[in-house]
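I'd like to ask you about the structure that follows.
Every protein chain of the complex appears in place save one, which is left out.
Coming up: subunit A.
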Amino acid sequence: MTIEQTMKSFPKPSQIEVPAGAEGWEDLYPYNLVFDNAPGGDEKFWFCDSQHWPTVFKPFETIGGEFAVKCLGQYNTRHLLIPPANGIEFKIHLGYLYMSPVGVPEEEIAARVPEFERRAGHYFQNWDSLLEAWHSKVRATIDEMEDLTFEALPDAVPFDDIVSGKAMDGSQVLMENYDRLIALLYRNWQYHFEFLNLGYLAYLDFFGFCKDVFPGIPDQAIAKMVQGVDMELFRPDDELKKLAVQAVELGIQSAFDDTDDVEGTLRAVRDAGGEEWLVAYEAAQDPWFNFTVGNGFYGHDKYWLEHQDIPLGYIKDYVRRVDDGQDIMRPVEHLLAEKERIIAEYRELVSPELQAQFDAKRGLAATAYPYVENHNFYIEHWAMGVFWRKVRELAGVFVEAGFWADPADMLYLNRNEVRDAIFDLVTGWAVGAESTGPHYWPAEIERRRVIIDALSTRRPQPALNTPPAQITEPFTMMLYGITTEQVQQWLAGDEGSEDGAITGMAASPGVVEGLARVITSADQLGEVQEGEILVATITAPSWGPIFGKIRATVTDIGGMMSHAAIVCREYGLPAVTGTGSASTTIVTGQRIRVDGNAGRVEILQD
């Protein structure tokens, strides 16, 4: 890279060398998502959305990025006609997702204003009833997805179907249900964004107002004035806490000695007379165990429902803490009182003529904003959890038919290839001859696995090409924390701040010192010890139980509204987010000082 580029630009995609062994990676992804085939790859500014997609896509998983980012765009561009912002273009480079916000031509902005006001106004004025309808729509979609079945084909059509003259062999269920599964997922992603951009919009409006009236007001103060306290997103964790408290009350603590053995643990509970607890445990699962330790975008994300050692492990930890006399429940009343105090104090400082505006803007943001936090449970956790479970059921049918060895292997096929494979499967079965798949896919999956593994050895470039002088697109700033300053900081590379501190967003207030625990995947969560400081690429809201153990959080990715920021504010822990490099700079065991007020992390001792 030339000096000039380090100063002003990120590399062009075409200049970046492909990792050894990953040659031909482009063919794993849809043609329209590869830079080489699409316009603007080497010119436009692209930033990597490693906040949502921190690891390399396997071919099937691109569906998450495609549906999500497409549906994000449709609301700006086609539903709401947001005056200055269309959607976000997206491409895949070396397995990672890159985004480029699409502006609206200057001359078209004014014309969109009346339509935008009419449409957004309708939503804001009918928020509660529309949101209630949203819950029904999403729930119906999830239920329908849940009802889809993927089963091995029978040796012979049942006699009943002969009698009824059904005239179908059952393979149509496989074919129709696959198409239906994809269609339902798509539908859910459209629902996902129905309120989200509006929530951000109302928040941004109040945010801008506060920054005008109180220059330098901490971002987190604004967030505290609108964010929910008793949120659905925290329900799964709250359920575990309740179960832990109940277990202690019933005196069945010893049943949780080995929670890796799920069956054994539940048996021990029953043996200890914990029938009542088992009923509560069962009840908590629907829907609250539809909760992933990842972010719902990957086939490898583990859901509590299918990996009950995870929630049981958390319960075990909570049981120990309750036994130690700790109060594990979130201080909801205290948090609510603190929120009310903050609102009242700022309100008192607003000049009387602006108080009505303060109330209106805060009120709207407080109405709309909780959706931003709560939707996550319904789509990313619940709907995606059901989706991935159904994908695994389908993959199991293929495993049984000898197409590949492990259900997870199916993720190396893209979604259209899966459809082809279903054709192949049902054809072989119907004809009574061998399918081609078992002779083709194992080797091809292995070839692809090598490529994905090679791509995974490298962290993505944070951005590509030349950034604009100023980043002004509000959603990019809000959702991704991509600000002019952030981009400049990336460009400054590893130089860091003058005194060697790692800097990021002051996402949750407070200052603590402690030992760092660097986590790069949810599978390592078990390593986190009481009183450590969590350092991670990103966090997921489902890591809730961890936040009861740790003293602070530092992430590479994310802004004020990232999961880590929201959860830490909720749990009263300091957080610094969007550092870019904390997880690669800090080493587990180092003593660090996290200043959530200033957005600084210092390494005190190796």
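Here, a residue touches a chain if its C-beta (ideal position, glycine included) is under 8 Å from a C-beta of that chain, and two chains touch if they have at least 3 such contacts; residues count from 1.
Basically, contacts and distances are computed from a predicted model.
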| item | value |
| --- | --- |
| Hidden chain of the complex, named as in its UniProt record, picked from "XdhC family protein", "Circularly permuted ATP-grasp type 2 domain-containing protein", "Branched-chain amino acid ABC transporter permease" or "Phosphoenolpyruvate synthase" | "Phosphoenolpyruvate synthase" |
| Full-complex contact with the absent chain, from A:Q326, A:Q357 or A:N416 | A:Q357 |
| Among A:C71, A:L181 or A:A202, residue touching the chain not depicted | A:A202 |
| Contacting the left-out chain in the complete assembly, out of A:P13, A:G313, A:G385 or A:P509 | A:P509 |
| Touch criterion as defined above, residue of A:N86, A:Q220, A:N295 or A:Q308 at the omitted chain | A:Q220 |
| Where the missing chain touches subunit A, by residue | 82-85, 109, 113, 116-117, 120-121, 124-125, 201-202, 204-205, 208-209, 212-218, 220-221, 342, 345-346, 349, 351, 353-354, 356-357, 359-361, 363-364, 472, 474, 506, 509, 511, 597-598 |
